[in-house]
Structure formats: C-alpha cells, structure tokens
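Structure below; questions to follow.
Note that this complex is displayed minus one protein chain, with the remaining chains in position.
Labels A and B are assigned to the chains in the order they are written; within every chain, residues are numbered from 1.
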Amino acid sequence: MSLRRATIVEGLQHILGADSVVTDERILKESSIDRFRMFEDIHGVYTQPIPAAVAMARSTEQVAGVLRFANEHGINVVARTGRTATEGGLETAVPDSVVLDGSGMNQILAIDAYNMQATCQCGVPLQVLEDRVREHGLTTGHSPQSKPLAHMGGLTATRSIGQLSTLYGGIEDMIVGLEAVFPDGTVTRIKNVPRRAVGPDIRHVIIGNEGTLCYITEVTVKLFPYLPENNIFLGYTVDTMKTGFEVLREVMVNGYRPSVARLYDPADGAYHFAHFVPEGLSVLIFVAEGPAGIAKATAEGIEAIVAQHPECRQVESRYISTWFADLNWGPDKIAREREDILQTGNINRTTEVSGDWGCINDIYENALRRIIEEIPDITMAGGHSSHSYINGTNMYFNYFYNVVDCGPEEEVTKYHTPINRIICEETLRYGGAIVHHHGLGKARTPWVRDEYGSSYYILEGLKRAFDPKGIMNKGTIIPA
Amino acid sequence: MNAVRILVCFKVTPDYEALREADWVAGEGGGAHGSGAAGGGTGAASRVETRYVPRILDCFDESALEMALRMREAAAGGTVPVELGAISIGGKEVERHLKTLQALGYERVTRVDTDADLDFAPTVTASIIARYVENTNNTDLLMLGWRSGPHDGGTVPFLVAEELGWPCLTQVTEVVVLSSDRVRVAHVVDDGVLRVTVRLPCVLGVGNAVVARLRVPTLTDRLAQRGAPVERVQGGDLGIDVAAELAREASVLADLEVIRRDRPGVIVGGESPREKAQTLFDSCLKSMIEKL
Partner (left out) sequence: MRSLAVVDGTVGTAARQARALGGFLREGSSGHGAAETLVLYRDECDVGRLVEQAPTRGVRLVKTAGGRPDAIVGILAALARDEGCRLFIFAGGYSGTESATRLAHRTGGAVVTDALSIEVGSDRLLCRRHVYSKHMVGRFELSASPWCVSIDVSWGDAQTAAALEHVVLSATDETGTAAEVDETRFEDLELTQSTPTGDLAQSRFLVVAGAGAGSREGVERVAAAARRMGADFGVSRPVAMSAWAPVDRLVGVSGTRTAPELCVVVGVSGAPALYWGIEKAGFIAAIDLDERAPIAKSADAVILDDGVMVIEELAKIIASSRE
C-alpha cells in the first residue's frame, strides 16, 4: 500500500472508526466494479483501479465527514448502497478512490399511514421497506426486479423504475422529500409537502444524480393502499410487435392505467413464456390493480381494446401471475447466472431506451437488425416494452452472446460497447432517450452530449456548482 | 474407422425454483403435460401443479448433452469420429431444445411424441428408450442423467440396460472415447471413484460431472440448421402402447406430503462482522465447541 492509500485509510478511520473502514483485498477488488463488469469479476480479473478503502458510513454526519475529507484532499468518492448497478456507475475510475457505502444506514424512520408517506435512511433495502409498510396494508408501489437487493439510496440516485410504473410512476413520482450531503459537507433537507411552486423543483437535482453531485442519505416516499386481492392478470399473444405497440398506445391514450403493461418480442418472450406461447409470437401482458371497481374497469377497458385486434389471443391468466411472482432477482438467481456464465461463456446484457409512439417500433426494429448483422457470436437478441406513458414507451433490449476468442477484460469492448453504440445511435436518430431507467453510469457516457444537445449546458453547470473539485464519481454521467 | 454413435436421452422438466413456497402442495393434477395423470398415477393428489412454470433441461441430462459434445471435440483430435444423436419423450415443448441441439451439432434429434404423464413412470420411459435403440440399431453409447425429473429414482439407466442387455455405469463424471469400441469412464461408486474401460455398447448415467451446463448456439448456428428435420416417433412406431404400459406400471405414486424445515432463525445482532461473530460464539458456539 502506498503512503497515499495509507493516509486515506487513516483519515477515514479517524472519521468512522477502524471497524468501519474496509481494506480487505478481495472486497476492494469487488468494490472496484458493478455488474457492468461481471464477466471480469466471474473470472477473477479486475481491470479498474482498486479503491483505497470502502468506508461504511452509519450516519449523515459521517457521510458529511468523509465527503469533506475527500473534497479537501481531492479524493474520488463513489457512493453506493445495495450494489445492484449495471452500468458501471460504481466503478472506481480513479486510483485510490473511496467507496462510500451507506448500506449500514438502514433505519426506517417513520411510516405515516395517515399522510401516506414513509421516511427511511439510504441503506434500507426496498424489500424491507415494502414488507414493513405492507404490515399497515400499504405499498410503496415500487417494484424493480432488483427489489430484494437494491436499497432506497441507490434506487433514488439512479432514477429507478419498477414493474408497476404505469400506475405508480418512476421513483421521481414517489419521492416526496429527501436529505442529501454535498461534497463540501453541506447537509440539505428538502421538506415533505404534497406540491409546491417555489421555483424549480430541486428534488430533481438530486434524484438521478448517480453520486456525481451529492450523497443521498434519507428519502421520503409516497405510500398507496395494498390491494393485491383485486389484481387482474391479463395475457395475450400477438403476431407482430407493431400491433403490440399499437395496443399499448390505445390502452394508454384511452386513459387506462394498468400497473403492468408489457410487450415481449418473440425472442425475449421465449425465455419466459415458451411453456405456453407458440414460437414466433409476441406477448402482451397487463395487470389491473387498485380499488376493486377501478381494477375491474381497467381490465374491461383493456379487454375491449384488445378485442379490436383479432390477432390477439388470450392466454390463461395463471401463467401471467406465476411468471410475475418469480420475476425478481435475488441472490439465488445471481448465483445461478454466475455458474452459467462461467461454464458456457454465454452472457446476458441489456440496454433500455425510450421513444414516443411514433418511433419506438423503428428504434426496436433497426437496432435489433443491426445488432444481429454487425455483432459476432450473438445467441439471442430481442426485447420488451415494460413502461408506458401517454406519449410513448420504453424498449428494453435483452441480448445474449458467447464470449469467444478474447480475454475476460475484452468482453466489454468487443461486445457490450458496440451493442450499446448501435442502440444509442438508433435511439438518438429517432429522437428517443438513450437510457430509460438503469442510469447512465459510465457505460453510456460517450453519447451523453448527443442525448442532451444544447441542454448539456445545464448539466455541466450543476456539476460545476455542486462539485467544483470534481470528486464525485468521476466518469459517471459526465465523461472523464 | 467406424464412428462411435452416441445417443443422449434428456428430459425437459419444470423449473422448480420458479415455484413459490405456497405452490408446494398436492395440486390440481399436472405433471409436465397438463392436467390429470393419463393413467398410471392416481390423479390430483399425487402431483404438484407445475404447468405454469417454465421448462428447463433436467440438470444431469444437460450435463450429458454437453459431455457428449466435448467427447466429440476431444476425440476429433485423434482418429475416432463421433456421431451425436439426442432423444426426448414429450410434447411440443421438447422441440425447442431439440432445435438447439441441432444448432450445436447433434446430427439426429428425435422426439417421442406423447402427452402421457411419464413423470413417475420409469419403467415405461425405459422401455420407450430401449425400443427406440433396438429399432434404429445405430447406437453404441447411450448417455442420460443418472436420475431425473420429479421422480428422481435413478432407475431408468439400469432399466434401459436390462432391456438391452448392455452394461450400465451411473454417477459418471468423465468419459473419454478411446477407440471406436471402447470408452474410459470415471464414475462414483459406494467406496470411491472407479475408472474403467468399457467395451461398447453400454449405458452411462451421468452424475455430478464438472461439465454441468450446455453451451449456447449462436443465431448463425441456428440459421444454418433452420430446415433440419426433427424426427418424430409415436409409441406405436416402437411397438409400444404407452397408455397400456402406464396402466401396468408396478410402482404408483399415490399421494404427497409437504416437508417442514423450520428452525428458530434467531438473528444475531452486532455492529461489525467481528462483533456478530463474537456474539454468536459467546451465546451458542462456545459451549458446543467445548463438547466436540
């Protein structure tokens, strides 16, 4: 360990206590990356600079202390909680970074069933919060696949979205107020109110900042009644994606708000639905929920719309409810995935984008065609739409490839980045957004200027204003 | 030189991990092929409802499929050609896997077409496999998982071997093709690992091989095999009345019991790994370890 690293560790120990500064070599290596480099990780190859330490913060004051220390000494800080990031956002791009881990800040501070909001620290796993509020007959309405593992801080920092977003919205629609610490140690609290018009909505400086502006230490989210007994699951096969998008659009523009509205293409659908869907068909899925009357009306409205499209054929709803119950990713699936990758060299990657109704099918078709034509060793390429809005929807590209004739450290450059490039290029060409809900991380920063266009001015201004020394997660969102 | 002709039998089973804890009850009929046990079983009380979860390759069968591919690659370095065939019994859900195997280089792929629920019918399964091998007369080495499916009895490899009059080794972990009529096999027996050279033909039941996952074909591989035929065979083609055989199965699953595995699950608190370890040690482990 160089003197520099030793000094950093010493400084951190002074702030946090010796027990809370992790310098274990294995943990440091694993903390230099996130799931973006899981192929390297599985092969025990670590190409990113190894951080000096993982700092386990237990309080807002400790977070402020660490940030002040880092800011003073120009040390790069990578903020993390549940570690489920997929886009390189948790990579320590700079030698001797400090990984500031808030998973120990795991207290639920208040569940206010009257005002329908809950406050918790950043390290509370979403699943824990959800289980607790369900004891009150309530739900957060937030249900990303990472729910068993992801924590509230990280979910907020990456502008996450859940499987029920079409009804409940993304995290930005759920966050009422929050507490965040800026690099100079300033602790800011945004109070919890239903709405206000007191200038710009500054919550949006914090939500989705991916640790590049501040560290989120506490959030307050809305709560909703939990009424699973009213859920109605609907599933249909459909001949083409174009018709599928059309059905999704009609459901949205006619004013229905199912919690789940999904469209799988044949390739992606085969991974989930081959036991009941004939080869070559796409699959439409809806879940109607809420108060019984609304759920019923929503389901009936959807059925009426689908009935206008004779190529849609209904499937038994228990297939859909069973699939839905096994959708989330816990440690078991992660372990099985590692075993698969290690043995077969076959790896699954995803890239999620969005576009309006007018272009989404073009983005889908062109990107997919190019991936299949231009990228070697593809074993599956497909995708699904899983989050719809009045003016458009997202496209979640899902693809697998065999990593052959290259070392673990070349997997990203040989396969993943070229695929991301195709998807981003096609999305930008049609005026869509290059990231829908995983965050930009470091993986898609090459296209961030094109994404923002003239509004990049605002993004740069935020960075200059709040992180003038550039110590917050270098290389994430804003290219290094 | 004559080729070694390998036939791998595989079963497509429900992915049990996709079932919720509450699903583990004797259900509304089922098995891999939908409602009701078509003969043999005694119906709903003896099946877990698994129709609604995805299908996967049974794990030991998957091992066998990959091992056969690797045996060919290893043998290709020498002088022994290896031909690969794969067979499965079931409905259309099986064809997806057969097409994958074609794309991976399996020359012959066969589906024995039946809707009968053979989940707990090892005797019927074995006689279908044996009749197919006899009728086609082009198999030197039959490989399959040493146990599979919800029954998991480990009897099918031996039953097939009995039907064919072939030797049988199970819990196989490694196979190397030595020549056109000999393979070297490592397999786990009750008192160790036995390596043995076997003169073909023979049946091998694959066990805990380190080779556990089947490789994945590229889209290009699939395209190249798009039109390749999948052989479909009916029980009748093999001289077997599947329903009648099923009714004769001498060992029948009558009903199911749920297993409970609860323990107290007391959470050991503490601020750091060190503190938690110390608490666990002080509160329980210390006295236990002293007694060991």
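Methods note: contacts are C-beta pairs under 8 Å (C-beta built on N, C-alpha and C of every residue); 3 or more make two chains touch, one makes a residue touch a chain.
All values reported here derive from a predicted model rather than from experimental measurement.
Asker: What chains on display are touched by the one that is not shown?
Answerer: A, B
Asker: Would you write out the residues of chain A that touch the absent chain, in ascending order?
Answerer: Where chain A meets the chain not shown: residues 24, 26-27, 30, 41, 44, 127, 148-149, 330-332, 334-336, 338-339, 342-343.
Asker: Touching the hidden chain in the full complex, which residues of chain B are there? Just list them.
Answerer: Touching the missing chain: residues 16-17, 19, 21, 24, 26, 46, 48, 120, 147, 150-155, 158-159, 161-163, 165-168, 170-171, 173, 182, 184, 188-199, 202, 207-208, 210, 212-213, 250-259, 261-268, 270, 273-274, 276-278, 280-281, 283-286, 288-289, 291-292.
The working rule: only the chains that are shown with their structure count from here on.
Asker: Chain A to chain B: how many Å between their CA centres?
Answerer: 37
Asker: Over in the complex, which chain B residues touch chain A? Could you list them?
Answerer: On the chain B side, the touching residues are 17-18, 20, 51-55, 93, 96, 211-219, 271-272, 274.
Asker: Chain B touches which residues of chain A in the complex?
Answerer: The touching residues are 19-20, 270, 272-275, 279, 318-319, 322-323, 325-326, 332, 336, 339-340, 343-346, 372, 376-381, 400-402.
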